[in-house]
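Right, one structure below, let's go through it.
With one protein chain held back, the other chains of the complex are shown just where they sit.
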Amino acid sequence: MGVSKFLISRALNMVLVLFATIFITIAIVGPTMDTILKRSIEIEVKASILQSKEVMIAFKDPKDLENYIQLQVRNAIESLGLNEPWYSPRRLWTVIWKLITLDLGQSYYLRSYSGSGNVREIILEALPRTILLFTTATILNSIIGILLGVIIARKSGSIIDKFASTFAVVSNSFPLWWVGMIMIIIFAYTFKLFPARATPLIPPSDPNYPLALIHHMILPLITLILIGFGGWTYVVRNIMIGVLQEDYITVAVAKGTPERKILYGHALRSAAPPIITMIALSSSGSLGGAIITEAVFDWPGIGRLYWNAVSVLDIPVIIGLTYITTIVFLISVFIADILYSVFDPRVKVG
Amino acid sequence: MLWYLAGCIVSNSLGSILLSVKGLRKWFPIRRGFLDFITMQPIRYIKAVDKIDFNIKKGEVFVLAGESGCGKTTTARLILRSIEPDEGSVIFNGMNVCNLRGEELKRFRRLVQTVFQDPYSSLNPRLSVFDILLEPLIIHNIRETNSERKEIVYKAMEEVKLTPIENFEHRYPHMLSGGQRQRLAIARSLILKPKLIIADEPVSMLDLSIRAEILDLMISLRDKYGITYLYITHDLSTARYIGDTIAIMYLGKIVEMGICEEVLSNPLHPYTQALIDAVLEPNPNNRFKEKKVRIIGEIPSPIDIPNGCRLNPRCPYVMEKCKLIEPPFIEFKPSHYVACHLLID
Amino acid sequence: MGEIYNLIGLLSSFKAFWDEYKRYKIGILGIFLLIILIIISISAVILIPIDTFKQWHNPAYWTRYPKAALPSWINYFTNTKLPEHLILKEPLVMKSESGVIQIFNHIYTIQFNYDTFPDDFIFNYLIKYKGSPPLFELSIIRPDGDRLLLIITTLPPKPFNLEAYTFNGSIYSTDRVIRSNVAHYLSERIGESISIMDIAPQFVIFSEKPFKLDSKVLKGTYTFNATFYTFDKDDQLLTSELIIGGKVFGILGTDELRRDLLIGILWGTPVALFIGLSVATLAVFVGIVYGIVSGYYGKRLDEIMMRINDIIYSLPALPFLIILAISFGRNILLVVLYLTVFGWVGIAKVARSMALQIKTLAYIEAIELIGASKWRVMLKHIMPQITPYALASIALSVPSAILAEAGLSFLGLGDPTLPTWGQILHDAQLYGAAARGLWWWIIPPGVMIAITGLTFVFIGIAMDTVLNPRMRKI
Partner (left out) sequence: MVDLKVENLTTYFFTRRGVVKAVDNVSFNLKDESWGIAGESGCGKTTLGLSLLRLIPPPGRIVKGSIILGGEDLLAMDEQTFKNKIRWRKISMIFQSAMNALNPVYPIGYQLAEPLIYHYGFSKNEALNLVKDALKEVKLNPSLIYRYPHELSGGMKQRVVIAMALILKPEIVIADEPTTALDLIVQSQIINLIKRLKWESKISFILMTHDLSMISEIADKVAIMYAGKLVELGPSEQLYNDPKHPYTQSLLAAIPRLRGEKKKLIFIPGSPPDLIDPPLGCRFHPRCTHALPICKEKEPPITHLNDAMVSCWLYSE
C-alpha cells in the first residue's frame, strides 16, 4: 500500500473515531443536559409571562394561567426538540450537524472577554493561549530531551546516565500542578520574581497585553519544562539504546562513520518515527492535561475555561471543548502518521 | 483400547495408501484496506498451494521439499486442518479430513501429530517435561488414573531416551539442549500413538553434530511402530537420508515426484536439477571451480505468479510454450512424475 | 520471538524471578518504600479512630485546633521560638470539702519558653451538678509571682425538669469578663486606665514588665488554676481542658480549616494505596483478558475490538473523567471505575501484541493440533506467559492511577467522605496557600503522592528490566 493510500485510510479512521467520541460525549452528558435545559426553559417562559401585565390580566382564574404556562413551556420544549430523548436520530443528527459546521451554539453562563456568548468565540479566544504555553513547552522539552537523551544513551550506565534517569523518573512522579504550587511559593511568594497568578491584570484589549501575557507565562513554562524534560530524555534514551544495539550501528562504526554522525544520523534518524509520534501526541495530549495546570497558575486558556464550564455546568461549552480537544488530538495523530511515513521509508500498513 | 489396536493394523498393511491429497488449493486473499474496498480493487491472492495431488503410503517417509515460500508448510497445515482449503480434498484413512467435525476431528487430531522446526518455541516454557507429555493425555482424556498416565509418559520418555527419567521429568524446556528438546517434541507427538507424524524441518535448527540423532530416532520409531512420516524440508541431503518418496514443490505446485533415490540421482525437472546442483558437499576440490547455477534470480513473490510454467522466467531451457501453457503433471517413468514441457514431446 | 520465549523460560519459577529481581537496587528500594507505606496505612487505621477521618470535612470538629499553624519542629530551625499549640487534658486534680461545699481544683502548669505570644487560650470543662449552680473561678499565676484573677462566675442554674445537669462550659481569652479583668490588672501596673476594647489578654498575661507595646514574652512557668465550688455531695467536675492557642502544631501543622494535616496525610495513605492498586489491578486484568481474546481470536473480532480500543484511547481522559464525575457521582468506587475505564486501553494493546507473538510460537500451534480447545489454549498456554508482564504493568499503572485520582480530587471531584492528598491540595489551592507561602500545607501531600508513585515505579522498573531482555545488560 502506498503512502497516499495509507494516509487516506488513516484520515477515514480519524473521522470514525471523531464521531464515536462525539456520540460518547453526548451519551454521557445528554440526560443531564436535557433536565437542565428543560428547567431553564420553564423558568424563562414563566418569567416572560409573569412579567407581561397584559397576559396576566387576560387570565382570571390562576388555574387557567397555570395551564397556559404549561402549554407555553411544552411548545418551547417541542420547538427545541427536547420532547424527544437525546438519542433520537433527529436530535443526534442536529447535534452532529452543528458540530461538523462548528456551530457550537450559545453558552449558558460563560462569556468571552468581549462579552459574547457564542461558544465557538469563547473557545477560540482561549485556545491560542493554551497552545502558546503548552506547545512552546512541548517543543522546548522535546529539543532538550532529544539532545540530552542522545548524549546519555551513548553513555548508558555512566553516572550522568544514572543521574538523568533518576531525575526523569522522580520528576515524573510529582504531579505537575503540585510542582506548580511549589514554584509559586518559591518564585512568587519567597523571591517575588514572577506574578503568582498567570492571568495578566490588564484587559486583553490593552496593546501591552501580549507582553504581559509572556511575562506571566514564564513561571508556568519553567514548571512545564522542569517536570517534562526528564521524561522526554528518558524515553529518547531508551529508544536510542535500543537502536544503538542494532547491527547496522555496529556496521556503521566498522565502516568508520564518525561518532557524531552515527548518533545524530544513523541512530537518531532510525529512532525518529516513534519520537515524532511522541511529539505530536504529547503536544495535543497536553491540552487535556492543561485543565489542572491552568487552574493552578490561573492561566486563561482552554483548561481553565473547561474548569469554569464544569463548575457552573455550562454544557454547551463542555461539549464544544471536548469536541475541539478531540479534533486537535486526532489531527495531531494524523500529522504524526504523515511524519511517520516521511521518516520511515518502510511505512506500509495493511 | 482403540488407539493401541490401530498401531497393529498399520504394521500389517504396509504399502496401502494412508493419506491422499487431491486437487488441494489454498489462495490467501491479501487484506484489502477500506480504500481498496471502496475503489473496487480486485482481490489479490497469495497462491500458496495451487492444486496439488499426492499419496502417502502407510509406513513410508514422504518428503515434501522446496525453498522457502514454495507452499510446503501451507500444505502441511491444510492436511492438519489448521487452515481450511479452498478446493480439493484430503483423505486420511478413508475419511475426508475437510469434513470432520467435533469428536471425529478430535480423533483425527490424535492420529496425526506434528513435530516443528524450532525446538525452542515448540514447547510451552512454563510446563515441565512431565506436564508437556501429560497435556495430550488430558486433552484426549486417555486413561483415568494418574498412575496409568504416569506410566504412559515414562514410557514415551524412555522411547526417546530422555533418561534417566528422574533427571528429566521435572526439568523445564530451557534447561534442555536443542537435541533434547526435539526429542521431547517427538515424545509428545508419540504419546497418542499416531499413525502419521508431520515433521516440518525437524532438524534444520539443530547443530550438525546432533541432527543424525534425531533422524535416526525418527527412523527407528517408524520401524518399531509403523508410523508414517510427512517430512518437510529444504535440505535434500537429509531428505535422501531419511526419505522413501519425494515431491519437489515450486511456487505452490509440485513439479516433480517419485522415489527419493531415483529423483535425486536422475532429476528430470530443471528446477530439481538446479536444487541438486546447489547442494553443498564437503569437498576441498570445490574451491577451484564455480558452482553450477542453472537458474537465475530469486523466487518471485507468490502473488505475481508467472503465466504458463511457473519457472519460465528463470529457466535456462525456456521455450515459447512455457510462457503460455502450464505443463501437465505426467508419469514420465514408472512412479516418477514431472511437470515440464521439455519432457512431453 | 526468541526473546519472548527466553523471557518466559527465565521466569518459569518465582524463585528464578526473585533471584533476578533482587539484583536491582531500585527494586529493593521500591519494596522497602512499599513496606513503609503499608506500615503507615496500618498504623493510620489502628491509631487514628475512624471517627476522626469521618470528621475530616466537618469544620465544627476542628475548632480546638489552631488555624494554619506551622509544624512544631520548625522551632528547631528558627531563632524565634513560636508557641506550640497546646491542648492540655490532664490537670493536677485536687478536691477538698468543707461541709456541703466541695471544692474542685484543676491546675495546669505550663512551661512557656517561646519567643512570641500565644494566639489565645480556651478553657473547656464538663461539670455535673444537682444542687445550686456551682461557682467557678479561673486564675493564673505568672512566673514573676503575680496572680491574675481572670474570671469568677456562677454557672447557669439547673433546668427544673432535670435531676442532674451536665454542663459543658467554655471560657475564651476573648471573653469580655477576662478582658476587663486583665485591663484592670494592667491599669494597676502602669497607672493608666485602659479601655477593654484595646486589650488582647494574651499579650498582657504573657508579657514582661513593664507592659509596653514592644515588651517581650515573659518566659517561665505559668499556672492556670480553675476552681469550682459545688453545693451538693454528688456534684462532680468531670473533665477539663486548657488550650493555649499557638502558632505551631504537631508534626505537620494545620490548615486554614484548623485540620490536623498529619491525620489527613496518614489517612490519605491507605486511600491512595486502595485507589492505586485497585485501579491498576482492574485495568490490567481487563486489559489482559481483552488483549488476549482479541489477539488470539484475531480476524474480524480483533478488528472490532481494536477499533473500540482506539476510540477510548482517543478520548481526552481528564475532560471525560470530569464529565463522568459530574454526571454519575464521585463515590470512591465510582472513581475507581472511571479511572479503570481509561486505564486498561494501553495494557490491552500490549497484551494483544504479546498474545499475537505468543500465538506465533510453535507450541501454541502444537497444542492446537493435539486438539486443545481455544479456552484451554488461552488459559493454560497464553495467560501464564503474560502474567509476569501483568504484574509489572500493575506496578507501573499504580502511579498514574494515583496521579489521576489526585488530579480529580484537586479539582474538587474526589470522594467527599474521605480525606485524600489531592483534596488537601484542593483546599490549599482554594485558600491560596501557595501565594500565601503556606508551604507545610502543600509540600507533604505532594511528596506523599510522589513517594507512593515512586515506590511502584521502582518496583515496576525493576520488574520490567527483568522481563524486558532488551533493556537488561547481560
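The chains carry the letters A, B and C, assigned in the order they are written, with residues numbered from 1 in each.
One rule holds in what follows: a contact is a pair of C-beta atoms (placed from the backbone, for glycine too) under 8 Å apart; a residue touches a chain by one contact, two chains touch by 3 or more.
Computed from a predicted model, the values in this text were never measured in an experiment.
Chemist: Out of B:Y241, B:Y317 or B:F332, which is the one that touches the chain we can't see?
Modeler: B:Y241
Chemist: Just to verify: which one of B:R211, B:K253, B:R310 or B:H341 makes contact with the chain not shown?
Modeler: B:R211
Chemist: Touch as defined at the start, partner being the missing chain; which of A:P62, A:G115, A:P207 or A:P345 qualifies?
Modeler: If we include the chain that is not displayed, A:P345 is the one touching it.
Chemist: List the residues of subunit B that touch the chain left out of this view.
Modeler: Interface residues of subunit B facing the absent chain: 67-68, 177-180, 207-213, 215-216, 234-238, 240-241, 261, 264, 274-284, 286-287, 290-293, 295, 298-299.
Chemist: Just checking the interface: what residues of subunit A touch the absent partner chain?
Modeler: 246-248, 250-258, 261, 266, 269-270, 272, 343-346
Here, only the chains that are shown with their structure count from here on.
Chemist: Which of the two pairs, B-C or A-C, is linked by more C-beta contacts?
Modeler: Most contacts of the two pairs: A-C.
Chemist: For subunit A versus subunit C, what separation do you get between their C-alpha means, in angstrom?
Modeler: 32
Chemist: Give every residue of subunit C touching subunit B within the complex, in rising order.
Modeler: So the residues of subunit C touching subunit B come out as 1-2, 5-6, 8-10, 12, 361-363, 365-372, 376, 381, 384-385.
Chemist: Taking the touch rule as given, give the residues of subunit A at its contact with subunit C in the complex, in rising order.
Modeler: 13, 16-17, 20-21, 24-25, 28-29, 31-32, 157, 169-170, 172-175, 177-182, 184-185, 188-190, 196-197, 238, 241-242, 245, 285, 287-289, 291-292, 295-296, 306-307, 310, 313, 318, 321-322, 325-326, 329-330, 333
Chemist: If you look only at subunit C, which of its residues touch subunit A in the complex?
Modeler: 307, 310-311, 314-320, 322-324, 326-327, 399, 403, 406-407, 410-411, 425, 428-429, 433-437, 439, 442-443, 445-446, 449-451, 453-454, 457-458, 461, 470-471, 473
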